[in-house]
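Only a part of the assembly is drawn; its chains keep their places, and the rest are absent.
Just so it is clear, A, B and C label the chains in written order, and each chain counts residues from 1 on its own.
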Amino acid sequence: MSSAPHIDSVSRAAETPDERQPYAELGMKTDEYVRVKHILGRRPTSCELAIYSVMWSEHCSYKSSKVHLRQFGTKAPESDALLVGMGENAGVVDVGDGWAVTFKIESHNHPSYVEPYQGAATGVGGIVRDIMSMGARPVAVMDSLRFGPADAPDTRRVLPGVVAGIGGYGNSLGLPNIGGEVVFDESYLGNPLVNALCLGVLRKDQIKLATAPGPGNKVVLFGNRTGPDGIGGASVLASATFDEESQAKRPSVQVGDPFTEKVLIECCLELFAADVVVGIQDLGAAGVSCATTELAAKGTGGMDVRLDLVPLRDETLRPEEILMSESQERMMAVVTPEDVDRFMEICAKWDMPATVIGEVTDTGRLRMTWHGELIVDIPPGTAADEGPVYDRPYSRPLDQDELQRRDPAGLPRPDDLRAELLRLLGSPNLASKEWVTAQYDRYVRGNTVLATPADAGLLRIDEVMPGAEPSTRGVAISTDGNGRYTRLDPYAGAQLALAEAYRNVAAVGARPLAVTNCLNFGSPEDPEVMWQFAEAVRGLADACQTLGVPVTGGNVSFYNQTGSTAILPTPVVGVLGVIDDVTNRVRPGFTEEGATVLLLGETREEFGGSEWAHVAHGHLGGLPPAVDLAAERRLAELMAAAAAEGLLLASHDLSDGGLAIALAESCLTGRYGCRVTLPADPFVTLFSESTARMLVAVKPGAESRFAELAAGIAVTELGRTGGDALVIEDLFEISITELRETHTSTLPAIFD
Amino acid sequence: MARVIVDVMLKPEILDAQGQAIARALPRLGFTGVASVRQGKRFEVEIDGPADDAALAEVRKMAETLLANTVIEDFTLRVE
Amino acid sequence: MSTARVGVITFPGSLDDRDAARAVRLAEARAVPLWHADPDLHGVDAVILPGGFSYGDYLRAGAIARFAPVMQELIPAARAGLPVLGICNGFQVLCESHLLPGALIRNENLHFGCHDQRLRVENTETAWTSEYSPGQEVVIPVKNGEGRYVADAATLSELEREGRVVARYLGVNPNGSMNDIAGVTNEAGNVVGLMPHPEHAIEELTGPGTDGLPFFTSVLKRLVNA
């Protein structure tokens, strides 16, 4: 290539110390740029600038959130289960019998707004590769989604594309989708949230880490070739460096290739099984820049890379663009020289392109060359770990007090409770999500014990990998988040998200063990948003400590706002639990007649941020329901004990829409109705959203044993299962047919 | 009545996984001499009136908003 | 465990191959993995082509898999009477290979759909359905994006006349299949293609029931009696 004059080499950088560089256009602050110069003792080359600008971006460096996220570590509860904590691609939890699981949730919000299908698809692809890079087999996915009002025209553009993208990608990978959320609110209209979670399983002694130790070891890039994907931002770099003609417009979106990802999964697992991988890292945001700097920083400390060896889809790509490309379905591995042949053989079996592009060194420098010229020479840790850290100012929003004073207690209450129940049941947030979930494969791999509409997804982990020990265990997982609660009180709101996910996992009979989270907020440069963020993190960290479930990892998504209006602060929390004998799981739904229906926990008059206030009055104000972590914990212990003894026919946690919705859904899922009597004020009993509550149906004959176990918990006997209607004595009845019609027609009417 | 053909192809810089999968399969099937394959979509739009400028402008708008996803695809129009 | 050996082919992009193998084991036969690039059936007594998206189904479902080396062995063997079951993507591959008539195209509603589906087993004479009773109603998951069975009028009436529709959708037709067809067989009854996934209905714990198991025990019985 005769392009030598265009290459901004290290020596050229040294000779032209004052050349103007487009650091500001790349999102870098002047002091950050000055710091890079200081680190290098000269101006960076354009390739080095590319690396620092992306590694020090909010997305990769967590510069605004780091000071707060530390609490997840400092407040972490003691846990024997945690094998790998925060700071790696994903946390790893010991689930017994020699097995471990890894899980993490990540956002792909903005790309999904720009191009819903591909944005959501590549969101799934990215989180799956994170899980693979821990040495695990990905075994399930979940998706937590937020959209503008269901009937808004733009929601009709975004939602079907997002759902098709998640299904199109996840289904093609053979990963069952075992749960998630779909929530509608005005605030997400220009900022939908697409958070994808992946769960992986591995043998406890086979954890892989993103590290490149051992000088002389080879660095292998494998998977799809590198193209100009997602490097819209790099074009400014191009304009400073390149001639006109190479400035062809670069796409800012990435497109997914799920077939290649599926083959990549199988290929990686075979590489792991053959034990030919020393360290491994997925290529996600910041692509080669991120993989090389992070691998080198965590390993022996040095790496030499020949960037011109990176296989390209588009031969006109420049080194800066290669460094920033976000082409999907790529991985980077560190392999000993003796194992390279075997490594390549396995890749060839799977038809997976693989190329040695460099070598681990002990120089403490990441060096890259382009056709023989040195274009990068940096200490990798300075890019990967020593990015800027901001303690951004925060302040309680001016309207917070007024918002909290706007108490829903004074809202007019309905006379016709039957109509009110149906109105809520058919409202977009509470209506059946089958239109969405039917587009996801929940059966593939044959280990799905519970999926939609169960409170938590549940997988049996037996026979996940060939030659594994038998195990009777199952892993349950749920994600939850409530932006309205969090808006009213971010500290409590994050705790309520955790409490709900924890309760959902308990509902199926599993013991909650560990937490992941995705924190979706507006701009961190807005002190009021920053306050929401700080409060949410503090609340979550405190609650995790109290409940004894450590945060193992997560993701922060800032700048979710349209103009100066931020989304509702939306921490999404995933809780993972274990059930020792998966056949003891408790199912949702009244599947038999004659079981005693009990309400566990206390109901108070709590309507702040409730679905009722939202649907009936478009009202948001007051305080969210009270958090009672001790009660959540007791409830979870009761559920685990009752499940283990096989006392329960059915269970369903109470959350949005309260008891009314829990009863209706239990009738719908199980095909039997029930006849119940309300103990107190019918309106409050039906629609309040008090926490730490569960609806259970106890098997005939097990009542007294259950009562023994439930000592210390408020238990209200409501009635019995049976019949083909939901009957509320002295008030009303609704046939299951009518419930179903109301519940299932809302989304199809909008999206078909 | 007239027929307008709208051809929609992925922008050249976007990964064409479909075309790539076909191109990779060809040698296995004994087809050699193919440098590359790209896969796109073809729409046949039958319009009620003649394919005059106004009608074509209408179809162009249709292509832009519905038939093609201009974030990742280019399209061309022709009257058949 | 019987000594019958049932091969399960893995193509790049196959997804339900482990599920099919599990079903074979639960039916008490031995599951033998077969690899798309290995042109050898390793002496198996029957073959299952599992669900998934072979080669991503990027061109057309099953279009590229049909040319895999293992298919060059399988096609003549199937013509000679080897029992072959194609599930979902496997059904698509069998149609593309012309072992079964017709084709499977994009669902009428254009969505991928995953449902617990009621079906009626219409033909219990095939290698894979003899353990059902004629007209038996079962619930088995369907999940597909290109599951709409189409064939020309002559083919369709021939299939109906000869009783070669193996199973039909009851209730809502999930994909717009002609004549509610969920599965068909060849003239000899040894090759069966099925859109629903019986391998996902073999255990109470993980499926909507165990209605799918007879597909796998049927072939076993046939092999043991052979």
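As a convention for this text, a residue touches a chain if its C-beta (ideal position, glycine included) is under 8 Å from a C-beta of that chain, and two chains touch if they have at least 3 such contacts.
Just so you know, these numbers come straight off a predicted model, no measurement behind them.
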item	value
Number of copies per protein chain type, counted over the whole file	A x1, B x2, C x1
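FYI, only the chains that are shown with their structure count from here on.
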item	value
Pair of chains joined by more contacts [C-beta pairs], B-C or A-C	A-C
Length of the line joining the C-alpha centres of chain A and chain C, rounded to whole Å	36
Overlap residues in chain A, where contacts from two or more other chains coincide	257, 259-260, 351
Multi-partner residues of chain B (at least 2 other chains)	17, 21
List of chain B residues in touch with chain C within their complex	17-18, 21-22, 25, 28-29, 39
Chain C-facing residues of chain A, complex	164, 167-168, 171-174, 257-260, 262-263, 350-351, 437-449, 460, 463, 582-583, 752
For the chain B and chain A complex, residues of the former touching the latter	10-11, 13-15, 17, 20-21, 24, 69, 71-72
